[in-house]
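Note that this complex is displayed minus one protein chain, with the remaining chains in position.
Labels A, B, C and D are assigned to the chains in the order they are written; within every chain, residues are numbered from 1.
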Amino acid sequence: MALKGEPHYVAPGDVITANLGFMRGHGTYESDGKLLASVAGVVERVNRLLCVHPLKSKYNGEIGDVVVGRIIEVQQKRWKVETSSRLDSVLNLSSINLPGGVLRRRSAEDEVMIRDYLKEGDLISAEVQQVNSDGSLSLHTRSLKYGKLTEGTLVTVSPSLVKRCKNHFHNLLCGASLILGNNGYIWISPIILDDHQQEQMRFQLPSTPGSSSVKTVTHVATIEERETIARLRNCILALAQSRILLYDTTVQYAYDASLKYEVKE
Amino acid sequence: MADRILSDFEISYIKQGVLADMRSDGRSCRDYRSFELRSGIVSNTSGSAEIKLERTNILVGVKAEIGQPNPLNPNKGRIEFFVDCSALASPKFEGRRGEDLGRNLAHRLSDLYENSNCIDLESLSIIPGQDCWIIYVDALVLEYSGGVLDCLSIAVKGALANTKIPKLTVIGEGEEQEIEISDNPFDSTSIDTNNVPVFVSLSLIGNQFIVDASHEEEACSLCQLSVGVNHKGSICSILKEGAGSFKHRQYNEAISLASEIGVSVIEKITLTNNTAPEKML
Amino acid sequence: MAGAGSGRRNRYLAPEATRNPLLCLKEKKEDNSILRSNQLRQDGRSCTDIRPVSIQSGIVSHVTSSAYIELGDTKVLCSILGPRHTQKDFNLEGQVLCQVKFAPFSCHFQKPSQQEEKFMSSIISEAIVGAIRTETFPKLETLVNIVVLENDGSMLTAAILCASIALATSGIEMKDLPTACTVSYSDKASNIYYDPTIAEEYSTANENKDVIGYKSVVYLPLLREISGVYQVGVAESHSVSSQLLEACIEGGLRYHERVRQYLKDLA
Amino acid sequence: MNRSRASAISNCEKEFTLEAIQERKRLDGRSVYDYRQVFIKPSPVTHGNVLVTIGETRVQACVGCEVVVPRPQRPTDGLLYFNVLPSPMAAPNYDIGKSSLTMRVERLLDRCFKESRSLDTESLCIIAGQKVWSIRVDIHILNDSGNITDCCVMASFCALKHCRRPYVTVSGEHATIHPVSEREPVPLNIHHTPICITFGFLSEGNYLLVDPSIEEEKVLTGHLYIVMNIHREICTMQLEGVALQHEEVVKCTKIAMTKVNELNKSINKYMGIRTNAKNMDEDGQSILTNVLKETTLQIDNIQTAANVQEDRKNGKDIIQEVQEDVYEIMYPMEEEPPVTEEEEPPKTKPRDKDTDEEEEVTVTLTKDDITGLTSIETGLTSNTGEQTSVNRNSNKETSGTRGRKRRKRK
Partner (left out) sequence: MADFEYLSPEGLRSDGRRPQELRVLSCNISHCLQADGSAYLQQGNTRVIATVYGPHDVSRRSEAQHDKAFINCQFSMATFSTSERKKRPTGDKSCLETSLALKKTFEAAILTDTYPHSKIDIFVQILQSDGSDKAVSINAITMALIDAGIPMKDYVCATSVTLINDTPIVDLNYFEERGPGPELIVGTLPKSGKIVFLQVNSRLHIDNMEKVLKEGMNGNQRVHTILDTLIKKHLEKSILT
């Protein structure tokens, strides 16, 4: 039984409860009137719902999650996005903000131009719009804070390490901004000043981490910014290795603690 | 090598990082990542070693067997390389798809070993023209994330240093020669690996060569120079891979850098070999 | 299905008491020093002389273009196919595929393995692709076929020169005309032999102690960039290595002159 | 099994089959433990060529042998290869070349015959470390209508049993392979009879059936292959894709035991038919043709013709491999057989082909035996009719004789 306080560890095949009053959630299955665990992890109980959360697993998307993903395929009217989920996610042409105003109608021209907006290899931040019946995710970037990611570096950790928070976009005090994707993809980039954020761009563009393609030429991360980013990256990897849940405070603490070491270490 | 697509912005970020001498993991262009080399891992081989460099993980097993020498070199032993890019490292290598990469890596190694005279192959001869030791060096790529050739050469060097070849006595004369293997398993010789070079790969990013590129950096570098370096800093082999080209000056800088790095890497191998022998997994 | 079962050996094995003919060949090797007493090489060249070059283009009829080159006794044939449609994945840049084959009779001892051929192919294709404007034929591929008819040293040089002549006459846009040179060297690079013959090249089978290695460099003369390096054998230090590079570039420029002359005459 | 288009079965059909089985009825009217009708037709002209049918499933196995250098690790062991060749006409969804089906069956055969030491590979040694026999069994799947595994095992066994290899004498380091005309070819030493029984499981192992047909295979979730011999020994067992209680496994082995006994009887019966056919040789061709007609009743003509063609191809291949002197064109059918003679190693007891005890008595032709051997000529009684046939039938097939066989069938 899931008890408060002491965590209840189970492994596949372990009986969680013989009481059928519970609903089976993730990581459980029913057999002979008993509820059994199918993964190894900690039993979690929400009212009458019992789930087992494994230590590590592929990203299980939920509506409203912030994710960072990479375009892997350009199709007729949509992009396939790799989000470390068990199936590739989909970003439809209709769920992005097109250049030249948020509310422009999509034309056939846009379909032709699809590769100009986002092409293979590009990184985006997005929100999960919907979980499809087969378990794949539909994404959207219809907000100024989502979109193509530019200057920065990507760190991948296990999705279970990223805490679901209200805000996944952080401007850290140390001088870098962070997108903690729920899917375990973490984007670290230099902070962009507010006036840059308001800049109207030719492409649909994000505000927090982004800069326009024009601006990449003008704005080059300074060496200090780079050092910070590199340090943050190594901190996050260190945190992930010791399996510490990631959110803005832990990252900030780790960063502060690491200051006495050189970045390389 | 294993392709990894990056966005244009990531590439430019990495390029500028190299320019500023601050790479995305905080290293400078000349910094080598730390690696861990352990030898004597697999007990039913003549010698073995495992290397871990960040996420690259390679296991090398050496087996000495008696076989026929190459007719062109009847009084020398043979050394054969085989690299298995196993599916463990990436589903991309499943079935036979890792074979091409594996064969290429093995070819590079044998090219390096054959042409730098780093191992005294004549000492591996038993009866000239008839029998010799064949040293099978089999590498298994368990995890793959950049710097695979460098790691491979380090692990091979480590494994060879760890290799024990049983002592033999040849009985009889002329046609009727017979070989007798010593019963005592401790009665063995080892291979002198002092001269064995390692590969140092330099990747050209932007206009600069960097050492020990990470997986991401490899993906955005135009070309690599892989340089075989021995303990004296001599250059034992050079090969340029990839499409790009570079200036004369860059080349000279790269080679001198490689020679410097190579010497320090070899020092480290010798150190680990001496301090921690036979540690089991 | 009878076809699936046909993987059987249909050949008899040689009798057990056979010897490899190569073994007998080796025993009657005579004088193997490179330099004669008058500081000239066995074929009468000085150390820095290159062998006579003979070039011919357009000798294969149904390909885009072709070229044939002789460096002394090293004979290489190259043909270009394409640009043509590719079966491969979509790519905005054109692809250059290079395939090197050694004719069965091309080598003194035994023909290089398939692996070696592949290896040579990748060296050559990576060296020349930098000089080709691949963006001018997006989604298409160009096939560069190189056949080594006879290998008497400096095969890589011959192959590169041949490929660059064939490319130059094919109408494919190029940034530069890649040139190459091979040198072999003795201990401490005290002697550097330009354009070595097979006997002067270093290999483990060669009991030749005069040379300890050789180096081939592919050079783009107009861009002044190096697009290929392949060194075999030990060079004492990086300065020796750069010294060899200088020599290669110098030799490469000499070949370049010859190739340019030929192309001008052709035009 | 690799049935890529297995899902082509409609849900309706699937449910119907399932429901039927749940009511312990099967589509073809059998009960769950019933085996389909088994026919075995050894070729009357060529040794080591046997056609086995289970219901509509049809498999032909041919054995070929050649002399090769043994593996350095096992210098005294002969080699045995199985090669399963699925013909594209056997079922529409067979992959060309090696699929997981052929691979699985080949390995099962390896384990049946090699690892359980059914075929005495040591007796295939001619000169230790230098020359051994390599026996190769080509198994042609002609029609797959379910339970191909059992059929392949049975066909291989019958073919091996039917096979004769040329007689060899060894003096010192020198071995002579005698042409069939000179010396009687000898049968292979088979220690025991492995017979495979396939069990199919439905709906997570709740329902079980023996000898699944093709329709049933499409709805099966798992298989259990049990290979046993009549001495109540399990040679090989393999479970696939289903979770079973151990009592069920034990129960299956018991069922398998009875089935093995049944099948063994029919194998003996059909191998017996062949012997009779040989006995009738004296009466000439007419009786033989009758027997042929009788045994080929179930076979449609087109298929048979195709077999013959395939065999011819194979025959040619084999011929290339065998040294000239081994190869000998067979005697015409009409001819009176030469004097029945048999070489027997000293240890051999009188043979009694029709009983199973015979399998226990093994003829181990070690090197020493052969060298010290002078062939003993014995007049044979009528029940050793197969030796008679040996003379007329070379171990190796020739296209010529195959052609004759076909003509007769027409």
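By definition in this document, contacts are C-beta pairs under 8 Å (C-beta built on N, C-alpha and C of every residue); 3 or more make two chains touch, one makes a residue touch a chain.
Remember, predicted model here, so these are calculated numbers, not experimental data.
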{"item": "Touching partners, among the displayed chains, of the absent chain", "value": "A, B, D"}
{"item": "Chain not shown: contacting residue from D:41, D:58 or D:111", "value": "D:111"}
{"item": "Of B:13, B:35, B:113 or B:144, the residue in touch with the unshown chain", "value": "B:144"}
{"item": "From B:5, B:19, B:72 or B:88, residue that would touch the chain that is not displayed", "value": "B:88"}
{"item": "Residue of A:16, A:123 or A:161 touching the missing chain in the full complex", "value": "A:161"}
{"item": "Absent-chain interface as seen on chain B, which is shown", "value": "42-45, 48, 55, 57, 59, 61-63, 65, 82, 84, 86-91, 94-96, 136, 138, 140, 142-145, 281"}
{"item": "For chain A, residues in touch with the removed chain", "value": "7, 9, 11-14, 27, 29, 31, 36, 38-42, 54-58, 86-88, 134-136, 160-161, 242-245"}
{"item": "Touching residues on chain D - with respect to the absent chain", "value": "4, 73, 100, 103-104, 106-107, 110-111, 115-117, 192, 205, 222, 224, 228-229, 231-246, 249-250, 253-254, 257"}
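Operating definition for what follows: only the chains that are shown with their structure count from here on.
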{"item": "Two chains sharing the most C-beta contacts", "value": "B-C"}
{"item": "From chain C, the most remote chain by mean C-alpha position", "value": "D"}
{"item": "Distance from the mean Cα position of chain D to that of chain B, given in whole angstrom", "value": "51"}
{"item": "Chain centre separation in whole Å, for chain D relative to chain C (CA means)", "value": "56"}
{"item": "Geometric centre distance via CA averages, chain D-chain A, whole Å", "value": "61"}
{"item": "Of all residues in chain C, those that touch chain B in their complex", "value": "19-20, 22-23, 26, 109, 115-116, 118-119, 122-123, 126-127, 129-130, 202-205, 213, 215, 220, 223-242, 245, 249"}
{"item": "Of all residues in chain A, those that touch chain B in their complex", "value": "70, 72, 120-123, 148-154, 216, 220-221, 223, 226-227, 229-231, 233-234, 262-264"}
{"item": "Residues on chain B engaged by chain A in the complex (per definition of touch)", "value": "5-10, 12-13, 16-17, 20-28, 31"}
